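This is the structure I have questions about; it appears just below.
A single protein chain has been omitted from the complex, and every remaining protein chain is retained in its original position.
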Amino acid sequence: MICLPRSELLKNVAKFFGEFAATAVLVYLGCMGCVNSSSIINSPLQCSLTFGFVVLICIQCFGCISGAHLNPAVTLASFIYELISWQMAILYFVAQILGGSIGYGLLVASMPKNMICNSLTPMGACVTSVASNITLWQAVIIEFLLTSILICVCCGVWDLRNADVQDSVPIRFGLTVSCIGIVAGQLTGASMNPVRSFAPALWNNSWEDHWIYWVAPLTSSLVTSIAYKYGFRSKPENPKILGITQP
Amino acid sequence: MICLPRSELLKNVAKFFGEFAATAVLVYLGCMGCVNSSSIINSPLQCSLTFGFVVLICIQCFGCISGAHLNPAVTLASFIYELISWQMAILYFVAQILGGSIGYGLLVASMPKNMICNSLTPMGACVTSVASNITLWQAVIIEFLLTSILICVCCGVWDLRNADVQDSVPIRFGLTVSCIGIVAGQLTGASMNPVRSFAPALWNNSWEDHWIYWVAPLTSSLVTSIAYKYGFRSKPENPKILGITQP
Amino acid sequence: MICLPRSELLKNVAKFFGEFAATAVLVYLGCMGCVNSSSIINSPLQCSLTFGFVVLICIQCFGCISGAHLNPAVTLASFIYELISWQMAILYFVAQILGGSIGYGLLVASMPKNMICNSLTPMGACVTSVASNITLWQAVIIEFLLTSILICVCCGVWDLRNADVQDSVPIRFGLTVSCIGIVAGQLTGASMNPVRSFAPALWNNSWEDHWIYWVAPLTSSLVTSIAYKYGFRSKPENPKILGITQP
Partner (left out) sequence: MICLPRSELLKNVAKFFGEFAATAVLVYLGCMGCVNSSSIINSPLQCSLTFGFVVLICIQCFGCISGAHLNPAVTLASFIYELISWQMAILYFVAQILGGSIGYGLLVASMPKNMICNSLTPMGACVTSVASNITLWQAVIIEFLLTSILICVCCGVWDLRNADVQDSVPIRFGLTVSCIGIVAGQLTGASMNPVRSFAPALWNNSWEDHWIYWVAPLTSSLVTSIAYKYGFRSKPENPKILGITQP
């Protein structure tokens, strides 16, 4: 990477900070919308709805810079689709971990402590956990299938046949995340994103069932993106169109 | 069909599996958002809202592969519009039946039994039924008119005059289904889709008034698509534009 | 009009029936979403939200045929913008009156009588009326200003500078109507549309304060469209672009 021309290097630095800022916004704003305390109530519906719109905001703000993956599972799928090199994929992962952690830190700084951790959210605001009435295996199945749907949305957006319908992509992504959150938020938190689960867990030191939010999304992303790539992806008939792939 | 060139055959296989996966996602995610139990409450508004967004997700994921009909009534209208051959229409129907059934099966695997069938949903989660305060004939009229509106939306999307405003089609379709669901979900379930009604009925063995959800949508689709085709459809002035028709 | 060439005449007949069907859908579906009875509750928020989405559906279905005015106030503004002849404007008005009335008739056929008129909606479902805590003059001011905003949205859509951002117009219109309905639905019904107020009033014989819903929207449309036309409308620099005007 040291041998890169200077302009290319600068672009990659911008991508790193873009992904960092995007993930920070995701966790700061998304988790602020899920805070519950005696004075401020955010219903599960409201929390899921806003989380999706926060994804819309992140894509709108930083999509043109880094692609606004926001999620290691998306970065993994992007790598399998050969839209990103493995070096950049690792850089993105670092940016996501740092961005998510600092985003949650800003949330802690913006609010009194008793709004982050109280009797309504004993494990801490925005920590994803498995509902008591489903088994761990069911939680793994749910997170696996939800992430699979999310990755299918990504593959659909990346498909060459959709190259000229990119205008409302941030809205479609946002509503996708809102929808999945409303549907399954009360079961597993509908995380689909290791970093989004990691940041609140780190600050609140709440690691119960935390492994699920790494294992299920990442294996799901691997399986789904390979299946879509070899089963459904369109092959460019005209090699020139290849240049339209996402940044 | 055996005489098709190999690349064409592969494309049709991809279409079959695309339609299969799309319908599976529709039933899995859509019905998960309508589960009601003592621990998890999904209001009718919430359930209808998410069902529409699930349609958005299905079109975004698989629209570029199979068109994401998700519904035999849409496939029938598509056949009348000569956008699909009768052989492919039958294949789509099989894919929808299989996809819907497997989607509901995955839902059953993801949840404890008492969340699928309990005192709040005695017939089973997501089973469509006629409200007690309307007559069967009124239910038939409502399902007929709702499907008619849905098919008009399809005909609008397929119309050549709208060929260059396809970007937000998944959102417009999703909001259409959400809207119709919010309006009439409490009356007839606002199914408009035999397969969406069939899958929960099969798994819960709940066949009361089930014929309505086959008769009304299919006759409505037939009547509406013929009426729109001969009354409103634009005739291409330039034969070259003909190629823009949907996949 | 008798001297029109046959193809032009057929197009105008299609426009008439398109506008007729669009207004019928508006009143049927929109008013069904506002029914309130002991068994089915539609909150004001829900009712306004769906009314906007119904507008989206109408534009999506029939926008490419008749422009889906749905509203004499919009037809009047369209006439002042010289997008429609006075003969067609009258024809559109007739289509809207007939479509609205038949749409509400279908609603009456779809439901038991006690869901249309009961103690919760003593004047009849979907009849617009003035809240008891505002004066009639305030109601006129509110309906005037709301219609003015609606007509500004129309003028914005018709403006040549927006000619290439037409894709999400149905969604933007739908959300506009939803928003205005949520804001002012509890004050005046947020009708902005004489025909949408006329159809329920006709079937329920409820004419209290009905004149407001004719006087305020129509005068507002007249004033606003003239003001926007001479104050803000872009003049085509290249006369060729003139052809882009709405159907």
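In order of appearance the chains are A, B and C, and numbering begins at 1 in each one.
Methods note: a residue touches a chain if its C-beta (ideal position, glycine included) is under 8 Å from a C-beta of that chain, and two chains touch if they have at least 3 such contacts.
None of the values given here were measured: they were computed from a predicted structure.
A.B. asks: Of the residues listed, C:I41, C:L120, C:V165 or C:I226, which one is in contact with the missing chain?
C.D. replies: For the chain that is not drawn, the touching residue is C:V165.
A.B. asks: Can you say which of A:L83, A:L98 or A:M111 touches the chain missing from this structure?
C.D. replies: Going through A:L83, A:L98 or A:M111 one by one, A:M111 is the residue touching the chain not shown.
A.B. asks: Footprint of the hidden chain on subunit A, which residues?
C.D. replies: So the residues of subunit A touching the missing chain come out as 14, 17-18, 21, 25, 28-29, 32-33, 37, 39-40, 46, 49-50, 53-54, 56-57, 60-65, 106, 109-112, 115, 166-171, 174.
A.B. asks: Go through subunit C and note every residue touching the omitted chain.
C.D. replies: Residues of subunit C in contact with the hidden chain: 45, 131-135, 138, 141-142, 145, 149, 152-153, 155-157, 159, 161-162, 165-168, 171-172, 175-176, 178-180, 182-184, 186-187, 231-232, 234.
Criterion: only the chains that are shown with their structure count from here on.
A.B. asks: Just send me the rotation angle from a CA overlay of subunit A on subunit C, rounded to the nearest 5 degrees.
C.D. replies: The best-fit rotation has an angle of 180 degrees.
A.B. asks: Which chain's mean C-alpha position is the greatest distance from subunit A's?
C.D. replies: C
A.B. asks: When you average C-alpha coordinates per chain, which one falls nearest the overall C-alpha average? Tell me, please.
C.D. replies: So the chain nearest the centre of the shown protein is B.
A.B. asks: Just the number, please: Cα centre separation of subunit B and subunit C in whole Å.
C.D. replies: Each chain's C-alpha centroid was found; their separation is 29 Å.
A.B. asks: Multi-chain contacts in subunit A: which residues touch at least two other chains?
C.D. replies: Expected reply: 167-168.
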